[in-house]
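All protein chains but one are shown at their positions in the complex.
Note that the chains take the letters A, B and C in the order they are written out, and that residue 1 is the start of every chain.
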């Protein structure tokens, strides 16, 4: 069965700023969806839809959710964040993009501030592949060069990634862990740094290839379901002790 | 300077249950504090104190906080949880004990449900040392045997630990990752499984040794402070691009 | 293209011991090959063939190599070990089984002694799934019970696994990290504990399912090839400094 992707976008900048609309006239989500459409079943959802477009039903039918947000992180309803959080822990993949590092859902999953350094100077970024055998790097050369990028620099306040796939160099002198894999609950998470609203990063073929690789990886886990709660012993043991305050 | 420890305890069971008061007449916190007192500067704090005993000042003056809670996790004020969370990310160590796996602060830091299997049958637990070179295992034999333990079993829904120090065997047939190290922000976290309210686990010398080792490790990080936010370039680059929606 | 698997076996016990021949009359390799045959292209190779059946050509045409050895680790030619090592670092997957923990190739890849505790008492082993979302756990219940197993116990002297998938309980009181994922070079490695020569472990359906899952995971990396060696600068920098002892 094809992987079902929901591409979520804040979709504010594109409607409010000419500089952004020039690059993403129909919204960043449409450009990302287009990058994924040949390989996956893709839907989109945006902040200003009811429930931000992320109803229980939508999430149930989503294998991988991609997340782009920036200026309106605080407007994302906590109930929707809870819902997305539950679905990730239950097995849905989550692709967090660029300024999504500061989204409620990413901070919730990481448990840290997810703070970083930043600078908007349309400078060169070079994403070096540090783990070439990882499926997210498949088909990618030694590095991907983004000619105009917003800088994100270390210290990036995240838990150490389970796997670091990309490591970025910036013209202004910084480095950044720009492709980070995590497992949380039964779900997989990939943070991928590129993608500023005023630069045409999501039109770049290598970046689009990484997006497709990431979605495929995010949906390649197991369907096994863990059990929790009070459990009878498997071995024959004495269970007569009755000291308990439960 | 001596490590300053605050031993936090829910301190309800001990006042409400004879079975618990028999084992911990002055509260679990007093027994833990006693285990630490020779090596560290120790204070205690409990749920029913104002601010749960965890004011800004107390936390500022705490290098390592130990946490034991069980039945009243929900009564811990969210503002205090925020405060503890901030302090951990800022460098305070956190020792989460036994049923503290379900505390707000541990779930906040882990980003997962922290669910597990459990059973109260006063059964044997054997904590095997899987990483003998870790300072938390210093002075510990191949294993620590707890003659009467509540069982916690896998799947334990936590992020994969940075280091797994102890791995538990239970008489009834289960296993559990029972000593788990994490770094979050600038703070270190150690989850240590043993310590049920109706069994005298914190009176056991080997367990007390692990508590001391853990506190020492939790306070052995660096004092370096990361910087975040907008950053000027270090290299000389062209910063004239003015496309921005900030 | 189907994954090409070479199932390697020492194949001595089966020819020398009735107890083993009763369980694996045509060799352990035939039983493992049979478990994989429906899903993959499978060949076998054994110690007493020329080059141990692992010529350059065979390895070139192998995507995943499975390794079972026990009493004759020392008879494996160092040149063949070098060859297998090179192929793993170059991208071939390696499934190391049971007593293969002590093979030259596994110790070479791990860099440690790979020592452990052991006992032959046909006791119960229960492999608990600790990372249910991992593809190697797909279709597996909360645990796999092996009714008659050789015990392997911690401390298992291996580098901390990239991912720990299975964690074993033994009737005699020990635990063991029994399903361990690694990446080395461009290759993936999975150590899977079950499989003693005198017990019919590889006939057990759940174990055979794990073998299939493992082979699929071992072949699911990327085909990207890293570059090494002297490198021209990408940025325009002054390269006139001529201090060098090369």
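The working rule: a contact is a pair of C-beta atoms (placed from the backbone, for glycine too) under 8 Å apart; a residue touches a chain by one contact, two chains touch by 3 or more.
Nothing here was measured: the structure is a model prediction, and the numbers come from that model.
Colleague: Touch as defined at the start, partner being the missing chain; which of B:131, B:157, B:174 or B:197 qualifies?
Modeller: Touching the chain that is not displayed is residue B:131.
Colleague: Using the definition of touch stated at the top, determine which of B:140, B:180, B:201 or B:237 touches the missing chain.
Modeller: Here the residue in touch with the unshown chain is B:140.
Colleague: Touch as defined at the start, partner being the missing chain; which of A:70, A:126, A:184 or A:212 qualifies?
Modeller: Spelled out, the listed residue whose C-beta touches the missing chain is A:126.
Colleague: Under the stated touch rule, tell me which residues of subunit C contact the chain that is not displayed.
Modeller: 13, 16-17, 19-20, 70-71, 89, 108-113, 115-123, 148, 151, 153, 155, 157, 159-160, 162, 171-174, 182-185, 197-199, 226-235, 237-239, 241, 243-246
Colleague: Touching the hidden chain in the full complex, which residues of subunit A are there? Just list them.
Modeller: Against the missing chain, subunit A presents residues 126, 128-132, 142, 153-156, 160, 163-164, 167-170, 173-175, 177.
Colleague: List every residue of subunit B that touches the chain not included in the displayed model.
Modeller: Answer for subunit B: residues 91, 126, 129, 131-142, 162-163, 171, 183, 185-188, 220-227, 234-235 touch the chain left out.
By our rule, only the chains that are shown with their structure count from here on.
Colleague: Centroid from C-alpha atoms only, then distance subunit A to subunit C, rounded to Å. What do you get?
Modeller: 32
Colleague: Can you give the whole-Å distance between the Cα centres of subunit A and subunit B?
Modeller: 29
Colleague: Taking each chain's centre as the mean of its CA atoms, how far is subunit B from subunit C in angstrom?
Modeller: Using C-alpha averages as centres, the distance is 36 Å.
Colleague: Which residues does subunit A have that touch at least 2 chains other than itself?
Modeller: 162, 171, 183, 185, 226-227, 234-235
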